[in-house]
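The structure appears right after this line, and notes come after that.
Not every chain is included here, but those present sit where they belong.
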Amino acid sequence: MLATKNISKTFAGVTALNGVDLELHPGKVNAIIGENGAGKSTLMKILSGVYPDYEGTILWQGQPVRFSGTRDAEQAGIAIIHQELNLVPYLSIAENIFLGRELTTAWGMLDKKEMRRKTRVWLEKLKLSADPDHPVAALKVGEQQLIEIARALQADAQVIIMDEPTSAISEKEIVNLFAIIGGLRAEGKTIVYISHKLNELFALADRYIVMRDGSVIGSGDMQHATPEAIIQKMTGRKIDQQRNERTSSLQPLLQIKDLALRGAQRNTPARLHGISFQLGKGEILGIYGLMGSGRTELLETIFGLHPRRCAGELFINNQRLSCGSPAMAIRAGIALVPEDRKGQGLILDQDIRSNISITILQQLEKWGIFINRAKEMQLSRDYIQRLAIKTSSPYKKACELSGGNQQKIVLAKWLATRPQVLLLDEPTRGIDINAKYEIYDLMRQLAADGMGIIMVSSELPEILAVSDRVLVMAEGRLTADLPVQDATESSILKHAIQKN
Amino acid sequence: KSKNREGKKKMAVVVSTLNNPWFVFLAETAAAKARALGYEARIFDSQNNTALESDHFENILVAGFDAILFNPTDANGSVANVQKAKAAGVPVFCMDREINSPDAATSQILSDSYSGSVAIGKYFTQQLNKKGNYIEILGIVGDNNTWARSKGFHSVTDNYPGLKMVAQQSADFDRNKALEVMESILQAHPDIDAVFCGNDGMAMGAYQALAAAGKADQVKVFGFDGAEDVITSINEKKVAATGMQFPKVMAEKAAQFADEYIRGKRDFPQKIPVAVELVTQQNIGDYIAYGKK
Amino acid sequence: MSTIALSSKRAQYIGRFQSLIALVVLCIVIGVLSDKFFTAGNGWNVLRQVAVNVCIAVGMTLIVLTAGIDLSVGSVLALCGAITAELLKNGIELPSNNLFIGFTILGAVLAGLLTGTLLGLFNGFIITRFRVPPFVATLGMLTIARGLTMLWTKGHPVSNLGDGFLYIGTGWFLGVPVPVWIAAIVVLLALFITRQTRLGRYIYAIGGNEQAAVLSGIHIGKIKMTVYAIGGALAAAGGIIVTSRLDSAQPNAGTGYELDAIAAVVIGGTSLSGGRGSIWGTVLGAVIIGVLNNGLVLLNVSPFWQQVVKGAVILAAVIIDRSNKKD
């Protein structure tokens, strides 16, 4: 029903797509797989009318069509959940869900009551307990992702495109999202599902379509496919995922005693309660928890981002450290790779070079006056090469790179500070398998060289694959501290969901 | 130094501001007269900004004008500019406002704001027969005309203990501001007898506030300039009096002097004061806007 | 550090609440210092004086909500006032084919409003079509419109416009000054637009996250043009009121009004980066400024001190307002 013939698209010199032929099977879940930068999102944006200018043709129910805008596509019956969140922070949940297609009364006024009602229904379905009048800014990344999903479903389209809908949400939500998708399929809707999480695809998809370097290089039925085969298709080589076997020397590097964090506003509840744990040299500590369990804020607090709200003690190499400011934390040898790479990690319209050097400009100064350009160039070249960042030159702007490479830049800028303790918040969110493994390997190397790493993740397989020890958080408390050998998905989940 | 090449010679009219009709009239009359005398004439608006004024002078000297009819923004600030012109051999004739330099300008045809407002002060005192509460509305606080007029006025009124200034506020020579300021003052002082305003625009604004408050006939309004609206209002017995300056006279005289200078005459009186005449409801018959009948 | 804000409703609420406090405090202080302040007469007086700024500031609010700004309101006000006055007084003469068109009050007023709308549309066009930052586009218009006013009036005021016309600025209707009626109607319409209509919703959306708005199929261009057009029209309305109050169109009217309007908007708690704010806040902001001007005169504060005090109070008001929007 929806197909593309020989679609091509370039951005200011970058070829994103060349000659894509794609055929979506109606009433099925079509998975699209491919490395970062393969062109998945671009293709979807074309299908949903975001990019009206492209070469090639879209066939919709056999007819060639050309969408001049998202509204066209929606009217034709194609809805999309974008990879990046696209909500209006200060508008309420209901207002966001109906943005651009508000319901109006006979008088042409907004029918707020009806919109609220419908919103409640959606929140029900998505098992999200929030007030429709609540502004989305007050929701967490994951919850916002659910609102995006509601938006798309509410359009009641024939084809629903989901570009990495689960990148920000955790098990619980994923489960009921899958249920919803199952329902849609039963209604005969066509789903396009993009994700870097293979296990999801096998659980969900009927067909797979593999993209590489801007073109489709294969497709087929999911049940005849194996992960290895698909990975090989998309990366062009074999990758063997081995489970972590290292054991780390346990001389303590970072110790945390009774860390607590008050709410952001006077009247909001505390976010962290009496958290104590320690991290050894060369140890990789995985922290798991459901959305809103406080993992991000735990890392933010350690990194000194909430000086006025936090209490408790923090020792690094047995020296007390007051979590006063990021600058202090950095000096003490702590680095934080934040959750939201675009919003907190990168300066999108500056080049790779200055994004990497920003954390250590002081070291790059000549006579403490001006920056030694040569040194700076050298630095960025080193990291581009060491982390295998795909770019034509260090002068390329951060915003022109695909997710995976952007994440590597954020890593680079923090590794440049030569930290003893590396805090990673969702380090592989939205990153392709290939890049993921590169990052895992990197983490192992770093650990082997004696760095202590704390990794927050919402992906159990990932946690189990790389960590030496697993901490579990629920509602701002530590609920478990397991050596990885005794940790299983079920045991971890049990601690994550447990109430206390 | 004068450029005969283009045949027609050129006079520059540099005016302190065009944001106020009185100066527009001054500038346009000067330009008109110059043209009548067969010159190319050109108006420069200093926008009350002495720095911009000196930019104008520099540009004028480069552009090779033969004379400058000048209405300075500031008695002291403008001296430097005039000296520049003198150095370049371009004669400067000041109109209306003075510059504090004995010899920089070739001649200064000045409207004597101070003694003008002294005259108003006298008439004012007499009208209120030496006692009553009055209000003063100042022009732009940073402008030297504002103070020339205020000082002249007070030099008289302050000698009469019976005359009490209950409020002194600024309305930036702006009619609307004057209206609003007056409206507010009337709340605080409903029982005043007169208002003295730094120019006619403000006088009109003040009058309108009084009229709206139904106090038009109890409170006497005094202005300064002799602008059209006020002249008509004096005719209609709305405004008590104003100080008539003679922009026409000054502008035309300046242009004429410049012409004579270019024709070779050199000895001009350094200062020609053009008296500011008191226009009242009695002698209004002899006057029209900006001048005598 | 987390990018979470207060619920927009609450933020607005608090914003309003805060400026309300600021206003009350201000009134009490002035009231204590001058017994003339709390009198009906003075009350109407303040409201009448505030009316013009309210009209302009309401338009400005809509514009600022889309993360834009309009610096040209002051000169647009002057130009439209002048056009209305001139048409009313002398109509249009085409000596060529000796044609003369006279204007009724209504006709002249409509002509003025139309001019304002067109100038606003022009702003919007430059901004959307050429992606010129609003600040610059309207800065250009600020100069142009002022120049046009000078050309149109030849620098001389246009006065004596007839009693009928004066009613707009000086008349009373049901015991309330006409300008206050006008301002009130403008405010009510704006409240309706921002709260009850698609347009309003889209205005907030564009200011909150333009990209999201685009992806939701909203025609950014159209909305922005509309908003700037409204802004222009309201500036024109202000111009007509001023002209009528003075029975005269002053070529230099409205100089610096843009700053008063923006001050009102910001004191009212509307964010200059768009997406957050309320008409109510702006109205309060405008009243605060009006009360301040009135108070400074009632207390006969010396002109030298007035500006200092005014600036300080504005800062104070905004600081109070921000102080517990902490993150």
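The chains carry the letters A, B and C, assigned in the order they are written, with residues numbered from 1 in each.
As a working rule, contacts are C-beta pairs under 8 Å (C-beta built on N, C-alpha and C of every residue); 3 or more make two chains touch, one makes a residue touch a chain.
This structure is a prediction, so every number in the text was calculated from the model and none was measured.
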item: Chain-type multiplicities in the full complex (formula in displayed labels); value: A x1, B x1, C x2
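Throughout what follows, only the chains that are shown with their structure count from here on.
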item: Graph class of chain-chain contacts, one of line, ring, star, complete, other; value: line
item: Chain whose Cα centroid lies at the greatest distance from that of chain C; value: A
item: Innermost chain, taking as reference the mean of every protein Cα atom displayed; value: C
item: Interchain centroid distance [CA atoms averaged], chain B/chain C, Å; value: 33
item: Computed distance of Cα centres, chain C from chain A, in Å; value: 44
item: Complex contact set, residues of chain B against chain C; value: 18-21, 24-25, 28, 138, 141, 166-170, 174-176, 179-181, 183-185, 187-188, 201, 204-205, 208, 212, 228-229, 232
item: Chain A-touching residues of chain C, taken from the complex the two chains share; value: 1-9, 11, 196-198, 201, 204-205, 208-209, 211-218, 275-276, 326-327
item: Residue ranges of chain A in contact with chain C within the complex; value: 50, 69-71, 74, 82, 86-92, 95, 99-102, 104, 108-110, 133-135, 137-138, 264-265, 296-297, 300, 305-306, 343
